[in-house]
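To start, the structure under review is shown below, and the notes come after it.
The complex is shown incomplete by one protein chain, all other protein chains being positioned as in the whole.
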Amino acid sequence: MGENGNVWMPDAMSTVASEVDSLFYFVLWTSTIIFALVILAKVYFAVRFRRRDPAEVPQPIHESKLLETAWIVIPTILVLIVFTWGFKVFVKLNSPPPDAYQITVRGKQWFWEFQYPNGTVVANEMHVPIGQPVKLLMSSEDVLHSFFIPDFRVKHDVLPNRYTSLWFEATAPGEYQIYCTEYCGTSHSGMLGKVIVQTEEEFAAWLNEQSQDLPPAELGANVFRQYNCGVCHSVDGTRIVGPTMKGLWGAERQFEDGGTAVADENYIRESVLNPGAHIVATYPNAMPATFGSLSAKQLDGLIAFIQTLE
Amino acid sequence: MSAHGHHITPARTLVMVFAGLVFLTILTVVTSRMETGPLHVPLAIAIASFKAILVVLFFMALKYDNKVNALILSVGTLFVIVFLGITLLDTMYRGDLPNTQKGTIMDQQRAEEALKAEDPGAEAVRINRPENP
Amino acid sequence: MSGTTLAHSAHQPEVNYLNHTKTLKSWLFTLDHKRIGLMYLGAVALAFLAGGILALLVRIELLAPGQTIMGPDAYNQSFTLHAVLMIFAFIIPAVPAVMGNFVLPIQLGAKDVAFPRLNLASFYIYLLGGVIVLSALFVGRIDGGWTFYAPYSERVGDSILFVTLGVFVMGFSSILTGLNFIVTVHKMRAPGLTWTRLPLFVWSIYSTSIVQVLATPVIGITMVLLFLERALKIGIFDPALGGDPVLFQHFFWFYSHPAVYIMILPAFGIVSDLMGTFSRHQVSGYKFVALSSVAIAFLGFMVWGHHMFVSGQSATSSIVFSLITYLIGIPTGVKVLNWVTTMYRGSIWLQTPMLYALAFLFTFSIGGFTGIMLGVLAIDVHLHDTYFVVAHFHYVMMGGNVIAALGGLHYWWPKMTGRMFNETAGRVAAALVFIGFNLTFFPQFIMGSQGMPRRYYDYLPEFQGMHQLSTYGSWVLAAGLFLILGYLLWSLVKGERATANPWGALTLEWTHASSPPDMHNFHDTPVVTRGPYDYHLAPELFVTSPGGDGAAEQVHPTETKA
Partner (left out) sequence: MAQTTVAALESQDHHAHPAHLQHHFVSSEQQFDAAKMGMWLFLITEILLFSGMFVAYTVYRVWHPEVFELSAELLDWKLGGLNTLVLLLSSFTVAYGINRIQHNDRKGLIINLVITLLCAATFMVVKYFEYTGKFAVGIFPGGGFAPTGVYHGHELSHFDVPYASQFFSIYYVMTGIHGVHVLVGMGIFVWLLVKAIRGRFSSEYYTPVELSGLYWHLVDIIWIFLFPLLYLI
């Protein structure tokens, strides 16, 4: 249980993280000490005063007023300290500096979309510059989600119809995990993402590159990866939640209601935009209808990508 | 309390309480139709509370009843106040730290549309959108 | 309490509440609080078993990342049903409706609870609610967790209507039980049984009942509103209709936080009684322990928002909630202190029930301290909805309530059934439960603070070690619990017959009622002349003992009264 954050807290990678950690360890260790006192006393008494003679009747003892008072006063002082401390850090955690770089975040079942000030939209992989406060302005398209980056010690619920926000300032380059921590349906545990912390220059270069044109199949592969299609669709022929994408192109599809169709551009477009329209036989109607925001370019990319999966 | 000592509320008291209740009903209607400014809501609630107290004390005979029952009622009422009061602490102060927006997104959009409708020329008017505070 | 009454009730009566009538009907329509208590015990144990098996399935699924034994939808439904069963069908009725029903009237020296018919009705309402909840399974999926957060709960299938209706109905049962007990405590005490002579178990059930009566109606109206919101789209909670999802959370937690004190206060009562009996010592700070239950019950109503620190509620309210949350730790802490000091210079008899009381002190304290950590605003931001919270509430619910309830079950088992369980088996099982429990849930604290979110069907490989430990622990825990089930059932057939007062306790159910009690509890209404833990005033209970450990059994002459 070292202070270096290996057993309890993960390594502190944002400016506020270490403040949260000091508080955490303060509470942890004071609690541990009081707990140890209680348990030691209990074990000692259980051994020392164990019943030796079935007929023994101990005399009542006088309660120690001092002990009782101390036991009330000391914890009260401790909790008041912890309260003020916790409150201060809480306010800091929730008040982004005015010069923060703002990224708009949309949570959907079950992926995250990030929109940069220049209009670039990416999914599940958020690139941010190091050493600069970043503010996320978040909202949801459907149900509650919650945006959590453990390494930065930040979390906030993402609500439909209301903006909430959080902010952080990363202290070292690297990749950090994003979780969704409010239950949101089947793939709640698949609603993951990454924060990629880069130097100013790298970040600027990445942002620039995002707005450039990629070849459609490559763009499609990116979309497929970023939007986590792979959670439900394999590209190597194995069956997961949904049908595999391998060999899908041009194949004849059997539907639950008995209908059939050939998997062409329109079919794939429809499958993605309105998955409930035709349910592939033997599969559940489990694909979320949340991909409506994919642009025409991205859809073309996906189609091109699926074409490559012979 | 005597042997079968239930208190008997005299008919006269009951009639007077009833008359009082009718009077207060009329009063609340009348005052609510007058211009009472900031007193508008509190007055109506005060009158209603007073009526409720009359019913409790006389029709329900709590005035003459076991004190425990009065305690039960007070505790119940107290917790309604706790529920209401602390919930309002949230809903009234929503957005006191910048991590939550006070209004909903729908409201903001409506306000924006209203602005545009008023002044179609000002395409760029964007009120209080979080993107550009 | 004269010697004659003691001798009088010491023998095991031929005719008792269990066998004075034998037909099935005489059980199903019984108005006897003891039989109703036993029926609850059966129902509640079934719920625990079902909930526990689901928990084991959940744990097995988490043995490795990816799919292990079930898919995501099955998993999400498993933990939801696990929680709904455990909370509404098991833990809330467990202690009050089983032990409260059985023991409370006898401890008060009453023949029955104030409203026996209502008591029976609440049992059947409880069953009805349970059936409605389970019928949801046949309608469609029930996922979303036991918290039913809007708007998700309004988007999943219609089965959620059944769950909400079932919870609503079970709530009624809980209200009626609480109401019944409050009136019983006020109006049915035996002569001489003043408020300061009430056993602490009675005090705790009394405070619990207050919470039940005050809080449960709110979950009722919440469920009604959720129901109407689905049926009529009334738009109070659903943001798509202009509603406010955070308001739903206020409604839900206004009930569900006080509900956690419905779960823990009875456990405090059991532990106080066990500490007194098995230390044969006055429970120190009696008045404080008694009143702190009431204080906790009241304070518990003002902290519900500590479940909502990152929900988007205002910081103003978060501050109030956080501050009052800590304040609850103070009266709880004084209870802990008084339990420990009760042991000081006592005469501590380490029988199975006492082992559970000691285990409780350990596990509940961990649960309580981690609760305080969660109440710290800045720390909760990181820990909210991670396995740290899961570990916290299992430490207080399983490690607090269930372990105390197991202690109580062992303690009152001889009274309920007239049979002793096997002591050795009891100790082995207690050890298994204690070790298994800690092994299951302690690793969850660590993975939680490392960032492992809860309600996750799948997880990143780095958490696998902790998850595996936890799963293995759940097997040890299950082994202990099944062992208990086994030897308790066995004792019904082969168990040694119990005397009236095998533990040498001082409360009325031991001193004035036989084991098992007869149908009206007492031959004559007892007259109480001393406090519940005044062991030093009752030497006649112990001094005649011929010696040997556990010899309290031999204290009372087993031969019939001359």
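A, B and C are the chain letters, set down in written order, and residue numbers restart from 1 in every chain.
Please note the rule applied: contacts are C-beta pairs under 8 Å (C-beta built on N, C-alpha and C of every residue); 3 or more make two chains touch, one makes a residue touch a chain.
The structure displayed is predicted, hence computed values, not measured ones.
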item	value
Chains in view touching the one left out	B, C
Options C:G42, C:G66, C:G157 or C:G192, residue touching the unrepresented chain	C:G192
Where the missing chain touches subunit B, by residue	3-4, 6, 8-11, 14-15, 17-18, 21-22, 25, 28-29, 32, 40-41, 44-45, 47-48, 51-52, 55-56, 58-60, 65-66, 68-69, 72-73, 75-77, 79-80, 83-84, 87-88, 91-92, 106-107, 110
Where the missing chain touches subunit C, by residue	110-112, 114-116, 118, 175, 179-180, 182-183, 186-194, 213-218, 220-222, 224-225, 228-229, 232-236, 241-244, 247, 250-251, 520, 525
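The definition used in the following text is that only the chains that are shown with their structure count from here on.
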item	value
Whole-Å separation of chain centres (CA-atom averages), subunit B against subunit C	37
Approximate Å spacing (C-alpha centroids) for the pair subunit A, subunit C	34
Interchain centroid distance [CA atoms averaged], subunit A/subunit B, Å	40
Residues of subunit B engaged with two or more neighbouring chains	97, 99-100, 104, 106
Per-residue multi-chain contacts in subunit A, two or more chains	91, 94, 156, 161-162, 164
Of subunit B, residues touching subunit C in the complex	68, 75-76, 79, 82-83, 86-87, 89-97, 99-100, 104, 106
Contacting residues of subunit A [partner subunit C, same complex]	7-10, 19-20, 23-24, 27-28, 31, 34-35, 38-39, 41-42, 45-46, 49-61, 63, 67-68, 71-72, 75-76, 79-80, 82-83, 85-91, 93-94, 142-144, 146, 148, 150-151, 153-157, 159-162, 164, 177, 179-190, 241, 286
Touch list for subunit B against partner subunit A, complex	97-101, 103-106, 130-131
